[in-house]
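The complex appears here minus one protein chain, its other protein chains still in place.
Each chain carries a letter (A and B) given by its place in the written order, and its residues are counted from 1.
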Amino acid sequence: MSKKVPKKAYEQTFSYRVKRWLDGAKDPYLDVVEMKPQPEFKESRVVSEEQKEEKKHLRERIYDTEHNAELRIFRKIYHIFCVMFCVFLMFMLLTAVSYLPTVGHEDRPANNEVSERYIESGLQETGAVNIVTGMILDYRAFDTLGESHVLFVATCTVLILLRLDGKKGRNAVGMEPENDRTFEPKDDVILQTVARILVPPIVIFGIYVILCGHLGPGGGFSGGAIIGAGLILYLNAFGFAKTERFFKASTYKKLSFTALACYTFSKCYSFYTGANHIESVIPLGTPGAILSSGLILVLNICVGIVVAGTMYTFYVMFRKGAY
Amino acid sequence: MDLANLLSNYEEAVAMILFGIGFSNLLLQKNLIKKIIGLNIMDTAMYLFLALKGYIEGHKAPIVVDGVQSVEAYINPIPSGLVLTGIVVSVSVSALMLSLTIRLYRRYHTLDLDEITTRLKKEGL
Partner (left out) sequence: MALVQNLPFLSILLSLFAGPLSSIISGKKAKWVNLFVITVVGIMSAAVLAFVLRSGEPYVYMMGHFPAPWGNEIRVGVLEASMALFFCIIMFLCMIGGSLERMLEIEESKENLYYVMVNLLLCSLLALIYTNDLFTAYVFVEINTISACGLIMIRQNGRTIEAATRYMIMSLLGSGLFLLGVCFLYDLTGHLLMSNIQESVRALHESGKYHVPLLVTISLMSVGLAIKSALYPFHAWLPDAYGYSTLSSAAILSSLVSKGYIFLLIKIFYRVIGFDIIRDSKVINVLFIFGIVGMIMGSVDAIQESNVRRMIAYSSVAQIGYIYMGLGLGTTAGVLASVFHIVSHAATKSLLFVAASGLTDASGGSTDFFDLTGAGYRNKVAGVAFTVGSLSMVGIPMFAGFISKLMFAQAGVESNHKMLLTLVALAISTVLNAVYFMKTVIRIYTPEKREVLAKKNFRRITAADQPAKTVALVCFVVLNLVLGIASEPIVKLFGQGLSMFS
């Protein structure tokens, strides 16, 4: 319980004397010093608003690109420094290259026991005639798994940015895709005739490249790109109405999920059996036949489906924003 | 700077010059589309550089033909596999950058990144 003491009693107490010493009101050498009352610090809202207005005007003057000469000079100096940095970088890289081992020689550090085993035992251990396919889909399969997901995540970002979804849902932006067929000739005879002749061979060639990825040059990535190109030609010749009969938004989602899930599960099985030194039950077949080389054929097909769908989706997103 | 070796490594030197050109375009150009073109040049130069790592004079592509499986007959297959991965990565980031450009153009009606930044700084958010 505290009560207020009268002023006279307060001036006798010890705490008053300490406070007076701290304030400097009674100094041991100078005795009593006259103190002026200090003004209270009042932060005025008006003053701070004025300061903000001033800063805004200052910013507009500084970044006024047409009239500010200093900004132009600064930009020129920055530009010169960047050019010097790039020239220095190129010079440093050329110096480094001049000390590297010669191109095309046989005895470089890169031609060591690693590539030897790939060439000499690649066919027996993976079953693939094409050594590079065997390498990326069997020896170093983890890298290819990551790389297919790079393609998938890039597609997802393009969908975030460019897909127009209409007005339903929470926080919807509500933009409708515009009709872009007004800008191009409708039902062009030359395009449609050539497309009718060419699209089936293109798609069949793409399927051939995917299926024979382990027997010759090719593989999932190149074959998928060829099929994607065929689909884009079909779309350009015949319009969205015809392609939407077989390729809707849900088609792409289901296809890519199935293909990537299949890929992940096969690799899960393969890595688990490999690390725990269990023999894999998948047969390697005879080299040179189509149904050979274990899981490589399945993986090529999965990757081909993902790449074809991705190429077509990129084109549709850039052109119209909706399927 | 070993000039004789540089001249015999001339393919790699060309790859480095292209890399420098692409890098400076990506950094210094004002137009966004030209920046993306610079990015593509830079990536292509890198694939040239990487593909040269596997080349051995006189040897053929690593696809087993006629059952010949000796090291003397084929080039090094590792860099080819690395280039395959790199090409897919380059396509993905180009698509992403292009869609960002489309969105920026729709909103600000300019392709100049400096101008967009200056406009936003003037608003001073």
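Here, a residue touches a chain if its C-beta (ideal position, glycine included) is under 8 Å from a C-beta of that chain, and two chains touch if they have at least 3 such contacts.
The structure presented is a predicted model; accordingly, all values stated were derived computationally and were not measured.
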item: Option touching the unshown chain, where A:Tyr63, A:Phe152, A:Phe238 or A:Tyr315 are the choices; value: A:Phe152
item: Residue ranges of subunit A at the interface with the undisplayed chain; value: 45, 48, 52, 92-93, 95-96, 99-101, 108-114, 117-118, 125, 138-143, 145-147, 149-150, 152-154, 156-157, 159-161, 163, 165, 168-173, 253-254, 256-257, 260-261, 264, 267-268, 270-277, 280
item: Missing-chain contacts mapped onto subunit B; value: 19, 23, 26-27, 32, 35, 39, 42-43, 46, 49-50, 53, 78-79, 82, 85-86, 89, 92-93, 96-97, 100-101, 103-104, 107-108, 113, 116-117, 120, 125
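Following the convention adopted for this analysis, only the chains that are shown with their structure count from here on.
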item: Of all residues in subunit B, those that touch subunit A in their complex; value: 1-3, 5-6, 8-9, 11-13, 16-17, 19-20, 23-24, 27-28, 52-57, 61-64, 69-71, 73-74, 76-81, 84-85, 87-89, 91-93, 95-96, 98-100, 102-103, 115, 118, 121-122, 124
item: Subunit B-touching residues of subunit A, taken from the complex the two chains share; value: 55-56, 59-60, 63-65, 79, 82-83, 86-87, 89-90, 93-95, 97-100, 102-106, 110-111, 114-116, 118-120, 122-123, 129-132, 135-136, 140, 143-144, 147-148, 150-151, 153-155, 157-158, 161-162, 216-217, 219, 221, 287, 314, 317-318
